[in-house]
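Note that one protein chain is taken out, while the other chains of the complex remain in position.
Going in written order, the chains are labelled A, B and C, and every chain counts its residues from 1.
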Amino acid sequence: MRQAFSKGFIYILLTIGSLLMLLPFIWMISTSLKTPGEVMSMPPTWIPESWKWDNYLKAWEMAPFLRYTLNSIIVVIVSTIGEIITTILAAYAFSRLQFWGRDIVFAILLGTMMVPGEMLLIPNFVTLSNLGWINQYEALIIPWLASIFSIFLLRQYFLGVPKELHYAAKIDGCSNFRFLWSVMVPLAKPAIVTIALLKAIGSWNAFLWPLIVTQSEEMRTLPVGLTAFTTEAGTNFELLMAASSMIILPMIILYIILQKYIIEGVSKAGLKG
Amino acid sequence: MNQKPTLKDTLIGYSYLLPALIILGVFSVYPIIKSFFMSFYADYDFFKDIVHSYGFDNFIYIFQDTEFYKSLTNTFIFVIGVVPASISISLVIAILLNSKIKFGKLFRTIYFLPFVTSVVAIAIVWQWIYHSEYGILNYFLGWFGISPIEWLNDPKWSMPALIIMCIWKSLGYNIILFLAGLQNINPQYYLAAQIDGASKFKRFWHITVPLLSPTTFFVSIVVLINSFKVFDEVFALFNGRPGPGYSAQTIVYYIFEKFYNEWEFGIASAAAFVLFIIIFIFTLIQLYVGKRKVNY
Amino acid sequence: MEIKLTNLAMDFQQTKAVNDLTITIQDGHLVSILGPSGCGKSTTLNMLAGLYKPTAGEIYFGDKLVNQVEPEHREIGMVFQNYALYPHLTVLKNIMFPLKMAKVNKKEAFERATEMAKLVQIDHLLDRKPGQLSGGQQQRVAIARALVKNPKVLLLDEPLSNLDARLRLEMREEIRRIQKEVGITTIFVTHDQEEAMSISDKILLMRDGTLQQYTTPLEMYDKPSNLFVSQFMGNPPINIYKATVNKELKRVELKNSNVHIPLLGNVDVTKFPEDVIVGIRPESFVSETSSKELPQVSISINLIERTGRDTLLSGKIGEQQVRALISSKQQLGNVEELSLYITEFTVFDSETENSIWYFDGEGAQ
């Protein structure tokens, strides 16, 4: 009896919490289907009077979204794969290899997490233009090919792998590199998937950087497309919401597909100081 | 047991590190060092990159600037408002989700949604939620007899509004971290405690809390650092302004404004330097406290 | 393959883990490295494996100096305490892994792996993942993986310590059987003297990084080179008594008690120091003897434990504690005092703690 009661209580709490979490999204979708007048109407309506599905079409046509989508996909895929590679190599070095200056280098990199990214915008822009990468995929991708946070996370995970495994592999005739790829990487799959997902989300939603380093429509990514709905004198809310709904959907799907790995990935990272 | 690394080990080590080191070196470490420098440029032509004189002028300026103090205060209010609340709420939800329930995955997905979403898109929805006359928040508060609050118009309420939105947005990620931590706790401890006659709450307090302390510690460091660096949420929630009467101006907003709107590069760098020191000190304090309080 | 260690040493940042170790391990022998934890036995093994590079000294595999040879080129197999199986690979893939690294073609690798699995009797488990196996099965997989590439040396690092008592017994017999069958030089690290005694051709006993004794199990048991060795070997442990040598009466007199033990046979007492330590193993006490030449002591009994095969008596010699193991066939009844003969004992110099004389019943030496 008591058991059933407390279970019920948990469900009620979680459901209320979920509703609070979902509310903004429900509103977003609801708004995306309204007419401009109904968007402004008060009191607000939850269910649109007439379902303006063509808002989605209109929003899609406001900017070259097809191209943006393609760019976003390219940038997300390449930078995620790239970051995973650099992260795996670096995390391995920081967790399994002995070398001079290892701890100090790691600490310096950790220290960079404490500086706000806004400071880095212009110096990095200058670096990229010196390299001649402005308005190229290089500019959208290369600066984001490594993340100290990901390295930290994966390093923690690697530290949790018994070092005998490394010894065993060495004796089995496995080189460092081979061991990393054929043992550590498969073992760390949950952590790597987690890092990849976090990266993909970040990369997919990035706004200011893609805007700054690109000069042409052909190179722009999806979030930049959201600016098409706002000007100095007003915002097309219904179209903005339609576009936003379209933009967040792929990441939600990706998360749902990958979520079974995520908790494991984070939990094995050990999170020990 | 560590052997002393040889030159060869060192070469191997750095060869693994090289790709990450190049990227982070060029795009993180170098610009940071460069900006730290800029904070000592008293007279500087940013575009031609000519330093006419060095000095502490920028630091003197910010420490005499009431706006800077205000943004410091706001940042601290934000940190105090977000960090404990976000951590405790997500801990509770994680524990609820961890008790064997149906639809666990569905709930988890829902709580994670805000994290997946871009701040810019969702902040517009929040503006509507906070609307004083027609917003859903004041509507709910009305049930409890609370008269409408001018969340976004009243300088007194802009920080709470910002804090609530940021807690909402950060929950999902923290919940995931906590869920992961909870799964690392051996269920035998709970059985043992149950046999010892510990109530549900006591089990939570005497087993979950201490055994989860490493996770809590990690989460709190991440949340703390990110809270000190809050910017996007401020920018998006108040339409590119830091709230009515600059009431929600945080340090990073201050830095941003000095850098991008006022072209005061040295001052912006000096403020960034101060922020770095503050975060650094807090992280050290946390590490120190963590060392004593984290149970294993 | 014969293995030779000369003046081998290993320094970690502050500690000397292994100090000046010189031994030779004969081809085809199984040698146990024994000692309490932290004695340097695993370090020695890891140096043999090539996981650590020695700070000084040489390691020879056969005639070849292997100090600088990387583990993968030493032709060794190794089994770890926690087995170190690759959790993401099946049993078969685990066993095949070293062959894959050596670029053996798939078909041959498969054949050799299954053959090896048969040898260690896990050929019915090939498709399982390590997580689905019991400890003993994992152990067998680990051994198979270590042996599959026909190494010249097999290294085992406390391979039995994670198993329960019954399995341990079974597995150590298995290891011995497999080792015999393959005829491979094997080095076995353990902290369990009984394990070492039962399995090894020779035991290398270490303490604080220093070699104590390197010999056959029986000799180490009967003729320990020093007090530490005698105490480390045997369960229940050897009885130890401080004593003084009475050179005139040619006997040792136990301190704080009225007990003395004659030094029989051909012994040069004059070379004995004044203070010595006498070690008597519990099983060296017997109640009956055919020889009249044995020393005899009287024991007051506190406790009698019958364990089937033996009977363990706890009591006192004079004021000193004593444990004696006698045959269960002996009818004791409710005796309070018992007179026992001592068949063997060892005398140690109390200063150096090195052994100076063994009494083996005949009294010679």
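The definition used in the following text is that a residue touches a chain if its C-beta (ideal position, glycine included) is under 8 Å from a C-beta of that chain, and two chains touch if they have at least 3 such contacts.
Keep this in mind: contacts and distances are computed from a predicted model.
K.L.:
Which of "Carbohydrate ABC transporter substrate-binding protein (CUT1 family)", "Cytochrome (Ubi)quinol oxidase subunit III", "Monovalent cation/H+ antiporter subunit D" or "Fe(3+)-transporting ATPase" is the UniProt protein name of the chain not shown?
P.N.:
In UniProt, the chain that is not shown appears as "Carbohydrate ABC transporter substrate-binding protein (CUT1 family)".
K.L.:
Tell me the shown chains the invisible chain touches, ordered by label.
P.N.:
A, B
K.L.:
Of the residues listed, B:14, B:36 or B:189, which one is in contact with the missing chain?
P.N.:
From the options B:14, B:36 or B:189, the contact with the absent chain belongs to B:36.
K.L.:
For the chain left out of this view, which of A:33, A:228 or A:262 touches it?
P.N.:
Counting the whole complex, the residue in contact with the absent chain is A:228.
K.L.:
Which one, A:29, A:208 or A:258, makes contact with the chain that was left out?
P.N.:
Spelled out, the listed residue whose C-beta touches the missing chain is A:208.
K.L.:
With the full complex in mind, choose from B:16, B:151, B:178 or B:228 the residue touching the hidden chain.
P.N.:
Answering carefully, the residue with contact to the hidden chain is B:151.
K.L.:
Extract the touching residues of chain A with respect to the undisplayed chain.
P.N.:
Against the missing chain, chain A presents residues 35-42, 62-63, 103-104, 106-108, 110-111, 121-122, 125-126, 128-130, 134, 208, 211-212, 215-217, 224, 227-236, 273.
K.L.:
Using the touch rule from the top, list residues of chain B that touch the missing partner.
P.N.:
Here the touching residues of chain B are 32-33, 36-37, 45-51, 67, 127, 130-132, 135, 150-153, 155, 239-241, 244-246, 257, 260-264, 280, 283-284, 287-288, 290-291, 294.
The working rule: only the chains that are shown with their structure count from here on.
K.L.:
Rounded to the nearest whole Å, what is the centre-to-centre distance of chain B and chain C, using the mean of the C-alpha atoms as each centre?
P.N.:
Each chain reduced to its C-alpha mean, chain B and chain C end up 57 Å apart.
K.L.:
What residues in chain B touch two or more of the other chains?
P.N.:
Those would be 2-4.
K.L.:
Please list all residues of chain A that touch 2 or more other chains.
P.N.:
In chain A, nothing touches at least two other chains.
K.L.:
Hey, which residues of chain A end up touching chain B in the complex?
P.N.:
Those residues of chain A that touch chain B are 6-7, 10-11, 13-14, 17-18, 20-25, 27-28, 31, 42-44, 85-87, 89-90, 92-94, 97-102, 105, 108-109, 111-120, 122-124, 127, 142-143, 145-146, 148, 151, 176, 201, 205, 207, 223, 226, 235, 237, 240-241, 244, 247-248, 251-252, 255-256, 259, 262-273.
K.L.:
Give every residue of chain C touching chain A within the complex, in rising order.
P.N.:
Against chain A, the touching part of chain C is residues 46, 49-51, 70-72, 74, 76-78, 80-82, 84-88, 97-98, 101-102, 145-146, 149, 155, 157.
K.L.:
Under the definition above, what is the set of chain A residues touching chain C in their complex?
P.N.:
162, 164-165, 167-175, 178, 183, 186-187, 189
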